[in-house]
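Here the structure comes first, spelled out in structure tokens, and everything after it is commentary.
Not every chain of the complex is shown here; the ones you see sit where they belong.
Every chain is named by a letter (A, B and C) in the order it is written, and numbering of its residues begins at 1.
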Amino acid sequence: MPHGYTHTAVVRAEGHLIDSKILNTIFDIVIERGGAFEVVDFDIGRTNDDFSRVTLKVSAESPPRLQRLLEDLMPFGCHAAEERDAVIRTADRDGSVPDDFYSTTNMRTHVRVGGRWIEVQGQRMDAVIVLDGEQAICRKLREIRVGDRVVCGVQGLRVSPEFRERDRADFAFMSNEISSERRVEASVGRIAALMRETRARGRRIVFVAGPVVVHTGGTEYFSQLVRGGWVDVVLAGNALAVHDAELAMFATSLGVDQAGVPVRGGHRHHMRAINAINRAGGIRSAVESGVLKTGVMVECVRAGVEFVLAGSIRDDGPIVDTLTDIIEAQDRYAAALSSAGLVIMLSTMLHGIGVGNMLPAWIPVVCVDINPAVVTKLADRGSSQTIGVVTDVGLFLHQLARQVT
Amino acid sequence: MPHGYTHTAVVRAEGHLIDSKILNTIFDIVIERGGAFEVVDFDIGRTNDDFSRVTLKVSAESPPRLQRLLEDLMPFGCHAAEERDAVIRTADRDGSVPDDFYSTTNMRTHVRVGGRWIEVQGQRMDAVIVLDGEQAICRKLREIRVGDRVVCGVQGLRVSPEFRERDRADFAFMSNEISSERRVEASVGRIAALMRETRARGRRIVFVAGPVVVHTGGTEYFSQLVRGGWVDVVLAGNALAVHDAELAMFATSLGVDQAGVPVRGGHRHHMRAINAINRAGGIRSAVESGVLKTGVMVECVRAGVEFVLAGSIRDDGPIVDTLTDIIEAQDRYAAALSSAGLVIMLSTMLHGIGVGNMLPAWIPVVCVDINPAVVTKLADRGSSQTIGVVTDVGLFLHQLARQVT
Amino acid sequence: MPHGYTHTAVVRAEGHLIDSKILNTIFDIVIERGGAFEVVDFDIGRTNDDFSRVTLKVSAESPPRLQRLLEDLMPFGCHAAEERDAVIRTADRDGSVPDDFYSTTNMRTHVRVGGRWIEVQGQRMDAVIVLDGEQAICRKLREIRVGDRVVCGVQGLRVSPEFRERDRADFAFMSNEISSERRVEASVGRIAALMRETRARGRRIVFVAGPVVVHTGGTEYFSQLVRGGWVDVVLAGNALAVHDAELAMFATSLGVDQAGVPVRGGHRHHMRAINAINRAGGIRSAVESGVLKTGVMVECVRAGVEFVLAGSIRDDGPIVDTLTDIIEAQDRYAAALSSAGLVIMLSTMLHGIGVGNMLPAWIPVVCVDINPAVVTKLADRGSSQTIGVVTDVGLFLHQLARQVT
């Protein structure tokens, strides 16, 4: 150990440490944080299927730095060689926690209580772990109540990163290389396969969709997917429903007709659509009363597909179905995602990031957008389970409807 | 008139019809909508300062088509040659209006009631005009109550488009050509001049700011602007305040330090910042109690600058200052904008669109973003009062702080 | 006229001055250049089909400023009210011309010689007009030889801007609004119609294609177009041929296989392809000898489609078919374009700009790219004849092959 690095801890990690670049990341973190490391023991997996195991002595200049270092290593599967129970503190006021609370990642986490390792429920990013009887549960800061027993520090915690499985058929595909210079038809084939597999496993396929689905001519193809039973949940905002209704009622979206010709004055159509839906008492009533006859929302109502519309500062109207409180919207989104087996995001950065925050790392996510920067941002979840496709959303849905059905 | 175009109306428009491409647009609309036109009279302004005047006979195949055509021509200043009072109908339920309601543009509008032309108050896009005693006021659909007297159809309405003033110093600058291949220093000089002019006129300068201000190193320069009295209002979301606090407390933003080095594990910092602010009871208390010592929000609190934080589906936390109901957030934004003389949007499409929806066309708007598509979208308000700058926001603020002070 | 604007000229213009925003632009230019104008006479077209006519007195502070102003007004159809012959000077050295030479636009131009107006041949941008016997011809600077008779100044010149024809089926479509939020299928339908119309008129359809055609899986669809007789000329660079051959020989392009999986080490494949083609003695020999069996180039050779490959600084190899001198490449491109009736550019800014420089304004151009900035740049030719489509090139070709055949 270099001179001055007098505070030391021994940590262990195991898994596909090389494949998933985890060992590399662990080393990087130690050095970046001004620490030092020494490999006490390394047992490399002999073949592609074998796990590797590492024992590492890490050291830092002071106890707080060492503590912070250990905290930073946790998401990569490093845990103290010596096992101890987690430190539990009691919340002293609603909506906040002790300063040294443990803030979760989206990866599978275990906490040691009374000598037993228990798996944390409702895993998601940026949450607090609360002990509730025998259970450990992810709670959001705002859900904390006085007296809640909160996990603090990093002792007694173990995080299991998702490992890239090199043998999976979709291994190379699940890369984070985002490029518009790629063949989209091949990607669609793999996504269709994922959809079939998800349905076969009895899990839900959740679409997160922006109004670009409508503008790019995807309505008919998305409707086919709904009718075919490929859509279990639609998470969206006010705009998707409004532009979908505008197209149904006025044959324009954002004032542009389906032949791509801008209809000047068409900007008013969406306000008329909002008024018509609200007069009817909401989307379901509008469908029942015949105000709305075609479109994505109509198909959802008919097929019994759950939809949740979250409000935003830029909403016109909004229609009465839109949840105007974002806390309620987040809770409803999270509930709708609880049995998700696959999430497909179509051209909506806002709702896509919202959904990404709620998902555990092991749920595969597909992000489709014509802007590579959006795909990169959404696909970057510290997870190998993400597929980014840079392409035209309307043409993508056309291809997907053809390949899946 | 071509055969079959039997339904006819005579409309008039006046102003800088050529300069502002309004005459061109009027002709386009008639043809696009399947109508026909005949110029009854055209009096062109002889010099650059003179107005032009046109009288136009427009015709269509059926009365509803003619009606829709006239409606579409209104935002471009066309009004019936023959003056009549507006049609007023009574709202029969809260939150919705008769189907043929007039949906506003963001341009100055007059309505004729009892033979008198009165100017509509609170002009904004996508609103309903309600008569309240002697006044005509823009109301949002959701604000409508049973019994409200609502302007319907297009009769008795007159819209005054903003004309490009070709002699203004900033005429050519106010173009809608958006390009990253432009000299930014020159643009900054003009924006600084606009800021001085706005302050001299006693109007408020409103900044709409995203967290990219913090990530790109703009904190110090934005703080200088606040201290210099150049910022009257900050409209933002939860993320600006959170990342600003993260930078103040942990010297990182989004887990990246100010030297541009990603600090792995830094992702937790923003949750600690949220918890610390909420424990303190909000931003003001955090500033007073010394939890927050530097940053944009601290400067705002110290300088008495109003700030409104609107919630969104992707928020972590949020901090207690964030308005979680988007209706309330929209109302607070709109109120803060009521005396705005200049609006500067810094890298936030979400809040930028929200603000754009609320503004009358005559308030100048500056949009700064490194992504040309965002600038194009925000700058496209059907107004000549918009300046788009495609550049790095941190460097932009550096230049602006230097040039304005 | 304002004080000091003592130097004056009278100019005239006629055509669809309002529709094409030409009158607006003329006024803008006068003011931007610090001049003043007075409308002497304006005769507006009464209906959509009628031409408008304007006579304008323009003035400036000095004769050179007035001269420059008149020069700037020329591309918008303004010509001196008083007709005089063009000024002709003789080139005194090869490759350069007198300082006051007239530099062409891409619009139809007439020059007055001996009292007669003659149309300039080989119209293109940035050329010099040379009198050759009875003819006036566009020549590039580098083609000028001592003794050439060169048109100088702006006297005796008349430019006819392309007018937007508001009644054309594709009127609204031919707009310069570029957006990725549009329905591509509708655009493809219109492009297919243009292709049919071009073929019916006996003109050539020229494709300008980048290697992205291959990377995005467009090879098979482009091959279908070639086999169907929809491609008369292919203008490209070394990379298209190399990656096409790489795909044919190694089933990868840029080292990525057609299932979208990167093949590490695949980077060498393109060098092997180059070596194989060059060993065979070029593309034609490689096709004849069976070295190349499939792909775009094979189809071109078999169908007798002309192709020209222009070299660039970034070329690997290049293959022997690539023209390494850019002067020769430009000349060969220009020759291939001489009977073009439609030009379709697929994801290649470099060659697209090169081709755009060579075309007269009246040849319609379609630009397809997934990056909106590229489409904007290519589509911006000061012509109404351009269609920009922001989409995935592979999926676009798939749609096009389906719709055209």
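The rule is short, and it goes like this: a residue touches a chain if its C-beta (ideal position, glycine included) is under 8 Å from a C-beta of that chain, and two chains touch if they have at least 3 such contacts.
Since we're looking at a predicted model, the values are computed, not measured.
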Number of identical chains forming the whole complex, with 3 shown: 4
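By definition in this document, only the chains that are shown with their structure count from here on.
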From chain B, which chain is the farthest off, judged by mean CA positions? C
Distance from the CA centroid of chain B to that of chain C, rounded to the nearest Å? 37
Find the geometric centre of each of chain A and chain B from their Cα atoms only, then give the gap between the two centres in Å, rounded to an integer. 32
Just give me the whole-number Å value for how far the CA centre of chain A lies from that of chain C. 45
For chain C, write out the residues touching at least two other chains, lowest number first. 172, 180
Partner chain A, residues of chain C touching it in the complex: 172-173, 175, 177, 180-187, 189-190, 212, 215-217, 254, 256, 258-262, 370-371, 390-392, 394-396, 398-399
For chain C, which residues are in contact with chain B within the complex? 18-19, 21, 23-24, 27-28, 30-32, 36-39, 42, 44-48, 166-167, 171-172, 180, 372-373
Give every residue of chain A touching chain B within the complex, in rising order. 25, 28-29, 32-33, 68, 71-73, 75, 93, 95-97, 99, 101, 103, 105, 126, 141-142, 237, 261, 263-265, 267-268, 270-272, 274-276, 278-279, 310-318, 320, 324-327, 329-330, 333, 350-351, 353-354, 357, 371, 373
